[in-house]
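Left out: one protein chain. Kept in place: all the others.
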Amino acid sequence: MALAAGRRVPARALLRAGARLGRTQATAGGGDGARRFANHRVLVEPDAAAGVAVMKLRNPPVNSLSLELLTELVIGLEKLENDKTFRGVILTSDRPGVFSAGLDLTEMCGRNPAHYAEYWKAVQELWLRLYPSSLVLVAAINGASPAGGCLMSLTCDYRVLADNPKYVIGLNETLLGIVAPFWFRDSLVNTIGHRASERALQLGLLFSPAEALQVGMVDQVVPEDQVQSTALSVMSRWMAIPDHARQLTKIMMRKATVDHMIKQREADLQNFVNFISRDSIQKSLQVYLEKLKQKKG
Amino acid sequence: MALAAGRRVPARALLRAGARLGRTQATAGGGDGARRFANHRVLVEPDAAAGVAVMKLRNPPVNSLSLELLTELVIGLEKLENDKTFRGVILTSDRPGVFSAGLDLTEMCGRNPAHYAEYWKAVQELWLRLYPSSLVLVAAINGASPAGGCLMSLTCDYRVLADNPKYVIGLNETLLGIVAPFWFRDSLVNTIGHRASERALQLGLLFSPAEALQVGMVDQVVPEDQVQSTALSVMSRWMAIPDHARQLTKIMMRKATVDHMIKQREADLQNFVNFISRDSIQKSLQVYLEKLKQKKG
Partner (left out) sequence: MALAAGRRVPARALLRAGARLGRTQATAGGGDGARRFANHRVLVEPDAAAGVAVMKLRNPPVNSLSLELLTELVIGLEKLENDKTFRGVILTSDRPGVFSAGLDLTEMCGRNPAHYAEYWKAVQELWLRLYPSSLVLVAAINGASPAGGCLMSLTCDYRVLADNPKYVIGLNETLLGIVAPFWFRDSLVNTIGHRASERALQLGLLFSPAEALQVGMVDQVVPEDQVQSTALSVMSRWMAIPDHARQLTKIMMRKATVDHMIKQREADLQNFVNFISRDSIQKSLQVYLEKLKQKKG
């Protein structure tokens, strides 16, 4: 299999996620009472009859994975997982254009080691909640999905991407001078194989929809206005399989990867805190964030 | 690589294999004396000059892998493996239309734990005989090949599938509410990779010939009347390689998978017996088989 040439976007664009410092909780639960229960950053639209909930990220401007958003996601997922009414979750963005810009750099810059540790634990927690989830998870990727945004979609059982050339997807950490952790790698290798991962991770490739489909990063590319309906139709197909057999099969496929992560979890946490606390890394991030603030000031 | 949409057939169709309870040994060794030695359920057509034997499954109506058939297959393979005359075996069905419908549900239903254990040991034994075989194994898949039928073909060195849309192939265990054992998974992952396996196993996908080719489940799809000749021509190519080097190379590729299975063999046996002995599983199977009998009554 020959790889499509990946595409890179300016690293700056990828950092907008973390650029809004001192953001306040602007959005509140929205809308039609009985059918929705909303937290601050995650809108959950449950369809109890179908057994499916749609989780919509809404953390303006670019759904960066702040500590707050991570925490709400984990709690929301846990709730759904424990509620026997629900067997499937569709992950999507409340703001078409950006699925999620990934980790929030403001959580990694100018804070203390205890904060870095708390933040990284939350990132780990989200992956540990998603990757072996007993729910059917379908990603309805209705926007750009770099780094942590891509990771979230990789944990799902199926990925539907909107056919818009701006909606790039990939683990582009090297472009920022950082390295994706081993469990990001494992999620990617399990999806697109060793060679494609080696190239994509080293080059920090962000794939266009056509490239993402070719390399296997997503399962389907559809017109933008059909992402949600396709996700629902895929979901109904997955839900037609007897739950118990499907769940055991999923665990059989993912257990080794999860076990390895859990075993290395503490070391991974220490690595992150040590790395991000380095003066050189902090300086790069500060310069970066400062530039973004000036740009918008 | 984007996966072709797999196709599912009604689970009922897949169970016909086990639906003929109390089947008697109807067929006997057939035909042209010197060129064939036939057991009850496996017809072996040896071509000593070429060093190739064709093994044809004939266990009407759908070549389900009964304990009897499994035993004959293992003995037949062992015989050929120990006979230096033979370097290659073509596995096919004596009854075009069905390669093999897979495991025989009547062996797993309404019997006692000792019988379940005996049956499962025979299934394990067949895989252990096929997967690391020093013979060149070519599957000439001239019919539908679900579950255990698919597994047999996955153990071969090369798979030729007849181009008939009815001849679906895949590990569709979840459709029956059961879970493929880890060594079925390993055989599949080694063939089509992790992601494609994850999806195929969870959804219990049965691939059409075109889809099977695209995902890598088979190596070649040819018109139905060319399956045997293609298999023979493939065989001659594989047999052109010095045996010793080819065998060592094959073992190098498959040893880790085989060793892992052998190490887990007892645990796998216990798992199967415990699982299949559950009241809930037995009830499902009984209801199922009863329906099939009524249908034919």
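All chains are identified by letter, namely A and B, in their written order; residue positions are counted from 1 within each chain.
Note that a residue touches a chain if its C-beta (ideal position, glycine included) is under 8 Å from a C-beta of that chain, and two chains touch if they have at least 3 such contacts.
Keep in mind the model is a prediction, meaning the values are calculated, not measured.
Visitor: Which is it among B:E107, B:D157 or B:E173 that touches the chain not included here?
Guide: B:D157
Visitor: Among A:G102, A:G193 or A:P242, which residue is in contact with the omitted chain in the full complex?
Guide: A:G193
Visitor: Out of B:A48, B:M253, B:A267 or B:V287, point to the residue that touches the absent chain in the complete complex.
Guide: Looking across B:A48, B:M253, B:A267 or B:V287, the contact with the absent chain belongs to B:M253.
Visitor: Which one, A:T174, A:S236 or A:S277, makes contact with the chain that was left out?
Guide: Of the listed residues, the one touching the omitted chain is A:T174.
Visitor: Which positions on subunit A touch the chain that was left off?
Guide: Those residues of subunit A that touch the unshown chain are 1-3, 173-180, 182, 185, 193-195, 197-199, 201-204.
Visitor: Could I get the residues of subunit B that touch the absent chain, sorted low to high?
Guide: The list for subunit B reads 1, 157-158, 189-193, 213-216, 218-220, 237-238, 241-242, 244-246, 248-250, 252-254.
Operating definition for what follows: only the chains that are shown with their structure count from here on.
Visitor: Through what angle, to the nearest 5 degrees, does subunit A rotate to match subunit B on its C-alpha atoms?
Guide: Copies differ by a rotation of 120 degrees.
Visitor: Centroid from C-alpha atoms only, then distance subunit A to subunit B, rounded to Å. What do you get?
Guide: Roughly 40 Å separates the two chain centres.
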